[in-house]
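Missing here is one protein chain; the remaining ones are kept as they sit in the complex.
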Amino acid sequence: MIIQAILILGGTGLVFAILIALANKKLKVWEDPRIDVVAAMLPSANCGACGLPGCRAFAEKAVMGAIQPAKCTVSNAERIGEIAHFLGVDAGEAIKRVARLQCSGGTDVAVQRAEYRGLGTCEAAAAVSGGGKGCAWGCLGLADCERACTFGAIRMNAEGLPVVDVEKCTACNDCVVACPKDLFVLQLLDHPLLVQCKNLVQGDGVLEQCAVACTTCGKCVLDAAPGLISVASGVAVINYDKIVDAEESAVERCPTGAIVWLRGAQFARVPVLSSAEAA
Amino acid sequence: MTAIGVEIAVDAPEPIVPGAPPPQPLSLDFWRGIADDNPVMIQMLGLCPAMAISNQVSNGLGMGAATIFVLVCSSLLISSLRKVIPNEVRLATYILIIATFVTISDLVMQAYFPLLSKTLGAFVPLIVVNCIILGRAEAFAGKVGVRRAVADAFGQGLGFTAALLIMCIVREVVGSGTFLGFQLFGPHYEPWVFMIMPPGGFLTMGLMFLAMGWWGERKKAKLAEVAK
Amino acid sequence: MSGHEHSHGAPAAPTPDAGSSTARLLFTLAFFGSLGGGILAYTYQQTLTPIRKFAAEKVEAAVKEVLGGPATLDTLFLVGDTLSQELPAGEDPLVATKLFIGFNEAGERIGVAVEEWTPGFAAEVRLMVGFNPATGALTGFKVLAQTETPGLGDKIAKDTSFASRFMGKLVNPLKGTKNPTTDPSTVQTLTGATISSKAVIKVINKAVETWKPRLDAYEKGGGK
Amino acid sequence: MISELSWIFFSTLLINNFTLAMFLGLCSFFGVTTKMDTGWRLGAANTFVLVMTAVAVWILNTFILAQAPYLRTIAFIVVIASLVQIVEMVIKKFLPVLFRELGIYLPLITTNCAILYLALTQTTRGYNLLEGIVYAIGGGLGLTLALTLMASIRERLDVADVPAMARRMGLVLIIAACMSMAFMGFAGMGSGG
Amino acid sequence: MAFFGFAHGVHPPEEKGLTSALPIRRMPYPDELVLPLRQHAGKEAKLCVKVGDHVERGDPVGLADGYMSVPIHASAAGTITGIDWWPHPDGTMAQSVHITVEKYALQVPRPRLVPRWDGLTVEQVVKAVQDAGVVGLGGAAFPTHIKLAPPKDHAVHTLIVNGAECEPYLTSDHRTMVEYPERVHFGCRIMMQTLGVSKAVIGVERNKPDAIAALQRTKPADLDIVILPLTVKYPQGAEKMLIHSVTGIEVPSGKLPVTVGVVVQNVGSLAAVAEVFDTGLPLIERIVTVTGHGLRRPANLIVPVGTRLRDLLAHCDGVTPDAAEVIIGGPMMGLAQSNLDAPVIKGTTGVVVLAAHETRGETIYPCIHCGRCLDACPVFLNPSWLGDLARVKRYADMADHHLADCMLCGSCAYVCPSNIPLSQLFQASKVALRRTLQAAPQAGAA
Partner (left out) sequence: MNAPRLIVTASPHVKGDDSTPRIMWTVAASLVPVIAASMFFFGISSLLVVLAATLGALLTERFLGRPRSLRDGSAMITGLLLGLSLPPGIPLWMAALGGFFGIAFGKAIWGGLGQNGFNPALIGRAFLQTAFPVAITTWPTPGGNFFTLKGDLFAVPFMHPVSDVVTSATPLGLFKFEQTLTSVVNLVLGTTGGSVGETSAIVILICGAFLAWKGYLNWRSPVSIILTVLVLGQLLHWINPVRSADGLFHVFSGGLMLGAVYMATDMVTVPTTNKGRWLFGACVGAIVVIIRVYGGLPEGVMYAILIMNAFTPLINRATQPTVFGTVKLKEAK
């Protein structure tokens, strides 16, 4: 009886071993196993900040040597080092960029002309007479960007402006796409100069819409290196090619504070919640 | 979860399998299965037996014991043989080993616990396909040393049994008004037959997940509050 | 599952055709197959006796119960469509379909017991049915297997008063009703479990209908 | 004959639905039912494997295992596992898109208890080849039905405002409970009142 | 002619009685006019004046920038006192020219700026219409000359004139048909000749029997013009619905009416073309219905283009205390205004001032899947599902469910018992869809 059992099972095992061995030879689709390893080491955020459709695509490219591990802006340095070490390649260099808001017209300083009723999203409000906001360029404060940020880097402050936590921001571009007013730009963290206004109305008339708007007075143009700032289009514009020439004195005489010199996060009043979480 | 899937899908020819779990103290290997990485509640594996037989506490005990037995024995064997088993037939071999232990426990149960074996029915042989066991073989036992493999197997087995027993207790107490057959609420209790029927199994497990979800949300809320 | 050991430094890009030799594959599977087979065969041998003992005891207990405690039992096997005292060689008496005949101390036949089933409310309802072929009266039944709704249909197995309603009823054939009855071949069904009750009645009728002719044929053939 | 076969078919499909009444194949029932397309595809793959298994098991039972019933579990599972692995390779080679869709769940069919359950039950019930195949189709379609319905309900829930605590798995199990309750309506079918 | 009608649609209260019997009156010139350079679909006009310039009535202040554009003309004599960003009726800011109206100028017709019609070739007519700055007055302000020169590969067989005016409250088309039926017919003649069609159908909703009668009375004998009464139903006046009602043809999804050989023009546009050739002055004024329960004295007015809402409402004795919302256009599709400095532009069909009790409630309930919106949508979309998708921002899926076919008519949002602003969701989604497509060309790959 034991012999019989051994024969049956041994035989079955043998038959299928042959089948599998055959199948293995004929049908196998080979895939570099390192892809899976690298993919598992990536954050799986599938955010697209690296410019590739998802983390696995990044892993494939990284294994092929077509992209440097550090191009994943979401992962931390330690992890990136591990990946580079695993693949035996150079990690590459990460350049930290963050999202910056080109508006500082919170509810305390910007005029609201009419009461908006309807869906509480910026996208929807933008189509309804600009949500009743006096400034047609400014932030609507209904937090589409906050909801779009998968990294929880955006918090609305008490004045209805989104504050970007520069620690958490991975420059994934989601908020840039989400904002119907196109208020976000991705900018190098160490570029300190920023114009927080997009209102094209020239002159002091703009102050009827918002107290912190750019009045195109031209003082910053005079105070900065030549060619760094211009106001010809109706609002101050910084030429970031010349950013190395920038100095803090450029913003000092701005009558409304539309142009700012940034150290870290934007806006003086950082919401309690996000600063505590960052700590 | 991913590790399992990934490894099955890809036959990595490297002897040192990428994706092996990081070194950890034995106690962690053991506790992980009971709490953080509970096979039923977190990995969502082995749901079928957990729901099918969890309408009586005695079933849960029997099933848990059988599962732990199979899990530990097969992990032990697989881990000690991991260097000699060729990658291509890795799974087939694991299954052979697991099936052997399952059949042993089935036969033993039939012989010495005939009533229990009858109520558990086909679910004892079905331990073979309990995703936990193969999953552990794949993700753990096949890649680490014997001591760790056994610790992990015990942890996972106990984790499974714990989840199973919670369900059994809820279902038997509410559904029959008894615990291990003893009447709890006197003869006038109106049992909720629902709980020992199939929908009751789904519901009970749903309640467990809801409780976990609620707990998680509360923790999140607390964190946010602390941050404030 | 996220950490990784890679103390070996960077693995070189593996080549597609690296793999184990076919022979090793075959050997491994065959070896473990044989090993498993061997172990199982051994375990099976060891457990066979208790398993069979339990199964046989269970049947015997049921038979005794439905026949009201016979002094001796006789077993007939169904071979083809006829009853015989002998099983063809090689057949397992445990698995074969059987009819049990019970005798009292005086050696008189008090009844026969057979196993029958029919679909109930949930799945099959399997009974051991005992009846007296001479009178057509039921001597009892025992539920061997059922999965009816607990608290409702499963009363056919658990409610002893239900079983007692059947005692001595004449199967010619048996009928069910919802109301209390004294009719000799009508039984009152369980409230809320009419279907399960009727399944029991159906099994009993089926048992008598299929086995009585077989027994008659056997007796005519001079079996007894 | 016809009536027996149709009884096997319908009772497996509706009354003793593998997923909703027998608790089989739950891992994939909860794991892959987020999109309807994957839902029914997995169901179809399962049905295919079930039918294959029914045939293989019948062959094993008839020609090999008659003498060694204790080897059933192990022989069945080895056969099923090997079959699935071969099918997997075939699909990976010839239908890479489908493979991507079913991803890691194909191997899970091996450990889908419905398959082994079918093999064992088919044996204990002594089904012949035809009955076994019908049983497999009924069971497979039952799985497909449950998978598809669950997936379609979950697709609708994608746009619903589900409370946070129920979002992960809680609600899905409650849905299963509701479906299971609904399908109890078929209970007792065929027993004839 | 067979009447086909279109399925679905809604029946909002008409409220046309406020102004339907009031004859059209001319509004006096305000002190200042504001002319946005963007008043039409297509490219905005190119500025051609500077601050300090003096302009006569009818002088261009902006020139057509290419074929898909029309010039803008000064609607009164005066001085250019500013060129800057100014609130536009669509809620944004637009480059606008401010003219301080010369109080004592004659404002009289000047020598012809538009040539006489008779004797012009088709090309010359089209050019003249463009130079006169004529755009569709039915609301979309699509340059009319483009619709007069359909691509050669499409044979146009019918001109359909849109006199449905299905929006509640509005009566400007209605009064035009009652008071200037000859002008409508004259415009029709010009257009038929230019398009080279022999048949025209003027569709008018049955609730304007006096307009139908007037058109019938003045119908020229030599033209094949049919005046077709239409069921009163919103949005009967939507182009594709109208074509379906008149001809039974469904304009294919995503296609223009010319593909089925039809051109649709609004009656106001017809009258405008007629007037332009008649008077020789470009399009510098239009008929506007100023109405609503929030307004003291509703009226049908001839308003110079560029009149600020503030001046217009003041001319109608101002608003009542319970006025809550000022809408340019009708209440179904019009745009709410947050700034009364916004001017009347060429596409402004009416100004409606709603009283507080008429505005939408604030509470939004969840969609109960009642299916009313499905029964309302004239293009047979599933607004309920689209709305659900929009809420979770699944724009690509919305596109698969024909978001592009939604014409934002608002029928769905009108009937929704849960007060879900469906059409707003769809409008926002259309914008967002475009944005996401632009932002991520590789989207969907992951």
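When the chains are written out, they are named A, B, C, D and E in that same order, and each has its own residue count from 1.
The criterion applied here is as follows: a residue touches a chain if its C-beta (ideal position, glycine included) is under 8 Å from a C-beta of that chain, and two chains touch if they have at least 3 such contacts.
What you are looking at is a predicted structure, and each value in this text was computed from that prediction instead of being measured.
Trainee: Out of E:Val326, E:Val344 or E:Ala432, which is the one that touches the chain we can't see?
Mentor: In the full complex, the listed residue that touches the missing chain is E:Val326.
Trainee: Going by the touch rule given at the top, which residues of chain D touch the chain that is not shown?
Mentor: Considering the whole complex, chain D reaches the absent chain at 36, 148-149, 152-153, 155-157, 160-163, 166, 170-171, 174-175, 177-179, 181-193.
Trainee: For chain A, enumerate the residues touching the unshown chain of the complex.
Mentor: With respect to the unshown chain, the touching residues of chain A are 113-119, 124, 127-129, 131-132.
Trainee: In the full complex, which bits of chain E touch the chain not displayed? Write them out.
Mentor: 10, 12-13, 168, 240, 244, 250-255, 310, 313-314, 318-319, 321, 323-327, 329, 331-338, 340, 352, 354, 358-361, 365-371, 374-375, 377-382, 384-385, 401-402, 405, 408, 410-411, 413-419, 421, 423-424, 427
Keep in mind that, in the parts below, only the chains that are shown with their structure count from here on.
Trainee: Per the definition of touch at the top, where is the C-beta contact count highest among chain pairs?
Mentor: Top of the contact-pair ranking: B-D.
Trainee: Which chain is most remote from chain C in terms of Cα centres?
Mentor: Chain E.
Trainee: Please identify the chain with the largest separation between its CA centroid and the CA centroid of chain B.
Mentor: Farthest by centroid: E.
Trainee: Using mean C-alpha positions as chain centres, tell me how far chain A is from chain E in Å, no decimals.
Mentor: Distance between chain centres, rounded to whole Å: 41 Å.
Trainee: Mind pulling the chain A residues that touch 2 or more other chains?
Mentor: Only 1, 4-5, 8-9, 12-13, 16-17, 20-21, 24, 28, 33-34, 37, 40 qualify.
Trainee: Which chain E residues sit where two or more other chains touch them?
Mentor: none
Trainee: So in the complex, the part of chain D that touches chain B is made up of which residues?
Mentor: Checking each residue of chain D against chain B gives 20-27, 30-31, 70-74, 77-78, 81-82, 85, 103-108, 110-113, 115-117, 120-121, 164-174, 176-178, 180-181, 184.
Trainee: Looking at the complex, which residues from chain B come into contact with chain A?
Mentor: 2-3, 6-7, 10-14, 18-19, 88-89, 92, 96, 224, 227-228
Trainee: Under the stated contact criterion, what part of chain D meets chain A in this complex?
Mentor: Its residues touching chain A are 64-65, 67-68, 70-71, 74-75, 78-79, 82, 85-86, 89-90, 92-93, 96.
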